[in-house]
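The block underneath contains the structure these notes are about, expressed in structure tokens.
Of the protein chains in this complex, all but one are displayed in their positions.
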Amino acid sequence: MLPPQLSGIAYGGDYSPEQWPVEVQEADIALMLEAGVTLVTVGIHTWALMEPAEGTYDFDWLDEIIDRLHAAGIQVDLATPSVAPPAWFSYAYPSALPVTRSGQRLGYGARQSICPSSPDYRRAAAALVERLGARYAGHPAVVLWHVYNEYGAPQSECYCDTSRAAFHTWLRARYGTLGALNQAWGTSFWGQQYGAWEHIDVPREGPTAVNPAQRLDFARFTNDELLACYRNERDILHRLDPGTPVTTNFAGTINGKATDLWTWAPELDVVANDNYLTAERADNHIELAMSADLARGVAGGGPWLLMEHSTGAVNWQPRNIAKLPGQMRRNSLAHVAHGSDSVLFFQWRASLFGAEKFHSAMLPHAGTDSAIWREVVRLGTDLRGLAEVAGSLVRTRVAVIWSWPSWWALELDWRPSADLSYRRQLDLYYEALWREHVTVDFVAPGADLSQYSLVVAAHTYLLSAEEAGNLAEFAASGGHLLVSYFSGIADEHDALHPGGYPGALREVLGIGVEEFHPLRAGETIMLTGGHTGQVWSEPVRSAGAEPYWTYLDGPDAGHPAVTRHAYGDGVAWYVSTELTVAGLRELLADVLAGAGITRPGFPDTVELVRRHAPECSYLFIINHGEEAVTVPVDGVDLLDGTRREKEIKVAGGATAVVREPA
Amino acid sequence: MLPPQLSGIAYGGDYSPEQWPVEVQEADIALMLEAGVTLVTVGIHTWALMEPAEGTYDFDWLDEIIDRLHAAGIQVDLATPSVAPPAWFSYAYPSALPVTRSGQRLGYGARQSICPSSPDYRRAAAALVERLGARYAGHPAVVLWHVYNEYGAPQSECYCDTSRAAFHTWLRARYGTLGALNQAWGTSFWGQQYGAWEHIDVPREGPTAVNPAQRLDFARFTNDELLACYRNERDILHRLDPGTPVTTNFAGTINGKATDLWTWAPELDVVANDNYLTAERADNHIELAMSADLARGVAGGGPWLLMEHSTGAVNWQPRNIAKLPGQMRRNSLAHVAHGSDSVLFFQWRASLFGAEKFHSAMLPHAGTDSAIWREVVRLGTDLRGLAEVAGSLVRTRVAVIWSWPSWWALELDWRPSADLSYRRQLDLYYEALWREHVTVDFVAPGADLSQYSLVVAAHTYLLSAEEAGNLAEFAASGGHLLVSYFSGIADEHDALHPGGYPGALREVLGIGVEEFHPLRAGETIMLTGGHTGQVWSEPVRSAGAEPYWTYLDGPDAGHPAVTRHAYGDGVAWYVSTELTVAGLRELLADVLAGAGITRPGFPDTVELVRRHAPECSYLFIINHGEEAVTVPVDGVDLLDGTRREKEIKVAGGATAVVREPA
Partner (left out) sequence: MLPPQLSGIAYGGDYSPEQWPVEVQEADIALMLEAGVTLVTVGIHTWALMEPAEGTYDFDWLDEIIDRLHAAGIQVDLATPSVAPPAWFSYAYPSALPVTRSGQRLGYGARQSICPSSPDYRRAAAALVERLGARYAGHPAVVLWHVYNEYGAPQSECYCDTSRAAFHTWLRARYGTLGALNQAWGTSFWGQQYGAWEHIDVPREGPTAVNPAQRLDFARFTNDELLACYRNERDILHRLDPGTPVTTNFAGTINGKATDLWTWAPELDVVANDNYLTAERADNHIELAMSADLARGVAGGGPWLLMEHSTGAVNWQPRNIAKLPGQMRRNSLAHVAHGSDSVLFFQWRASLFGAEKFHSAMLPHAGTDSAIWREVVRLGTDLRGLAEVAGSLVRTRVAVIWSWPSWWALELDWRPSADLSYRRQLDLYYEALWREHVTVDFVAPGADLSQYSLVVAAHTYLLSAEEAGNLAEFAASGGHLLVSYFSGIADEHDALHPGGYPGALREVLGIGVEEFHPLRAGETIMLTGGHTGQVWSEPVRSAGAEPYWTYLDGPDAGHPAVTRHAYGDGVAWYVSTELTVAGLRELLADVLAGAGITRPGFPDTVELVRRHAPECSYLFIINHGEEAVTVPVDGVDLLDGTRREKEIKVAGGATAVVREPA
């Protein structure tokens, strides 16, 4: 549920008037109106202002700015400042500072220096949110509550004694008995049977690899503790201001390893995502689309809010490459294409001091006589033209499994190859689909798959028996399933499914594998059809599947490398090595055709995404290439108001949004 | 002394029935018998089962499995479980958890998280071993006691306060007076003269390099503390069960930097070695031979036990490359060739959980319908055919010095070049000798060398005056001595032998060196004869030696690079740079010829090793290459029972073991 007061595509960003003399506020608001800003986020880092000493509160300054924004017709996303406790808090409660896995107690001076299990922290945050919520409940400017900022990024796990005790509580709730825990953790390995809850340690660094089931549960515990911090504040706001939705902004759905967003989804009124590109990646618009699609997935397919992105460079990457002219506009419209009903930035006005002073903003250090400001003003106009798009929905018949437990478990110590990377594999499959112009939904392994024709499971290392059954049932019912190597290997406790690989998916895939054959660093192997594989090879034996591509060399020469298995009414494909994007696209040509999904024949630099409203649909054509592209359409380009009856030519770097009849 | 009950080549591995439902035991034993298993190791990680709470013991489960094995005729190597204290122990005695050099207290959750100096640990381990020893002393199935598992791998040094106090005790015993310690440690450098024992710190990290003599002694102390842990248990077992030998398995002789095995040798009834290959090294069979030869050296030339190796991949390397078909068999037979009277694996049945679930086993996850299982069964048959080999001895006239103190000292801070590596240098000389089909013994620098014609001292950086005298006496008595650069530099306290380099060996080598000339990263220099050097160069001046090869460029152009010195009745060679394997082999051609050692003219992919019995000998021909090789023999190939009167042709990848008359 997006805030009902929002109309059209919300435009704006984080606003930190506290960094400037009060007289700057007037200029800010005038410039916001010039740019078409409709929504700003206020308050994220202002705990020390709201509560300058423990129990002493001051909201006058906040009243003033919110009233001023309201007077100008700009809506407010009001943040609880719990991401940055004041210095007095960390001084008074040093045990609320987090401890790293190597036992280092972190200091104050950045932000997020918080043990998420600290009762002192939760109590202090709740006390403040009580006052904040009471004061601004029902304020006409405040359309959304914004809790914290980017849970788990970077601070997630804490290994302090408080966390240890909280871990015991969590484990008791999860397992009930020590017997169940010993069974789940496989403590008979290396003789770690526990005879008392208090004997269990947080999985701090040991002389060698620590029990992987323990570490996996600690990742779950950490996620749950962060989520508990969120609920701690949300529940207060719901009670005090039931009419106003509550959100928290994710630190980039696809980058947030610490937070299993499938467990957050039911707790959020509104899904909000921050998106920062890998600046040195040339085609980082693909990564952008992936993050947006996962945000939409977490939002259950409905619209979501792009809470932060950047007009130009960020400040925290090794080389903070700026955006090229036009790139910020394409990025912004791409988020809308993938389902965002907002374009918000960190930040409104560039800071002159602090850790992020080299981060770009809507209003740069150079002021309004600047290319960035001119692009910001133009974008405000563009978004007003897209107001009717708000609320429309993206639909697709292709889903990709996203599994945080797989990510956690696959990257623990002592896997078959150091080259295994959950994100790299997901990026690979996503990129191949993106270049084939296939819009995808991301779904959890246990999700209802009935609306999809094709489901992709890449590096879905961890699958419970139920989840594996869900995938098999999908195929049996006529779906097309595409599975990569090292999927279906372990159960929810990182214990292997017995009987050979890939245990949980052997039957649906119609194959068996006796042994993994990770390749040497940099090694590549040849497959039929001129394809190459890297990282991994397997002596795939058919148990019903037919070979599609075969290994020509390497440790498994002669074995199938890619197989296809007719299963029930559907088909299950298996890819036992890491293909190139080009190889994967060639495979997808057959897989997609089999699933009855057509691939439009456009260059792979053009992005095509459609949002559906009851009466019409909106086709976003985003040309990331340099050459113009012509696309058949019949509708009105909302960005320039022109009607295109047959086709539209979109210049290199340009974007069109065409309203077509439903 | 091997266990007298062993007959033939023992076959089997680590057996962990505690990881499986009890009903699996029956299937296990049936399969063991199918594979020809004769010996299994039981109990390594079962402290928490044997003593589920402090002072509460339970051995019923162990009785059951040992009796069951005994009934099946399978012998037992019974392990004390001291490598993995239970959770209750670490909870009750947190000061027994080890502290790293950077001051980090490690946690529970892996194994070996133990301060070796902890009196709590030693007492708890002794208490358990008392019960275990008393219970199974004289049990007919138990043919060997197995203490701990892989001392020092990875946990060796501990820098806690307990260790500090133990270090003081150790230092008092070693030096008697502070004056002697100050002299030995050279504390007049940087003003570190100690006026009280308690002022001495463990050599934790400081702002810069810590006193090297202190660090060297701390390495000795750590070795001695680990050895004391071993003796703590062994003495109990000797007392309770005097008829059964005691061993501990080394974590790969050539990989165990922490344990000076020359000091362990006299304390062991049986030498047992674990061997895991560097999976990404293509010719890792050379590394295998080296580890086996060093195990035989520690065993004083007598037979030893291969306690663990792998059927396929391990789980803890960056890329756990599996073994190719046939490789496991060649590896196994190579160990026997080099003196092992067993072929044992970690592990019998592959685990489904825990940190090592991706480690291979005799019985893989895929079960008996698998290539590995078929190879395991075949190997059982092979080994029955080799039963008579047991007890025979490898003999050679070539020895290579192996010196843990040199290893320790050479790799401390602030050596002339970061490219100095003890293992790399030893590997280089070993590989050249291996490729020349020269079987070598490894010996300590002070060993009796009278049986050898050639002794190689590579990177023997640390030599006491007595040890240097031993080498000189060897040459004077007619031996041929081959010395690499950076040998004979320091004495037992890492103080330099005075008067120019290589201080302790100048006279025997007939040379002098004023200054070391380490080379730049990647730099190579030319020598006469088309050879190249790297890492190092020296302005060698002759003091009696004759130049053999000369530097053509680099900082010492015109100086001798390799010299030969007639000394007494023998010859001393000096190599002042790091040669390639090819260069070293060309040098060895002359060195070996001079020492009267013939080199058989076979391809360098074929391994030839002979074991000698009183009446006959056994020639192992292991063909690691792809081409067949023909070797003149007159005897019976024990693996196929065929008599070969003139020669035997061994196919690529195959192995023959030919019994010939003595």
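As written, the chains take the letters A and B, and residue 1 is the first residue of each chain.
By our rule, a contact is a pair of C-beta atoms (placed from the backbone, for glycine too) under 8 Å apart; a residue touches a chain by one contact, two chains touch by 3 or more.
Everything numeric here is computed off the predicted structure, so don't read it as measured data.
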item	value
Option touching the unshown chain, where B:His517, B:Arg610 or B:His624 are the choices	B:His517
Touch with the omitted chain, as defined above, among A:Gly133, A:Gly191, A:Gly312 or A:Pro445	A:Gly312
Contact with the hidden chain (one of B:Ser188, B:Thr381 or B:Ser477)	B:Ser188
From A:Ala87, A:Ala465, A:Ala521 or A:Ala593, residue that would touch the chain that is not displayed	A:Ala87
Chain B residues touching the omitted chain (full complex)	102-103, 185-196, 198-214, 413-419, 493-496, 498-501, 503, 512-521, 539, 555
Interface with the undisplayed chain - residues on chain A	16, 18-19, 45-49, 52-53, 81, 84, 86-88, 90-91, 98, 104-113, 154-155, 280, 312-313, 315-316, 318-322, 324, 351-358, 360, 364-367, 370-372
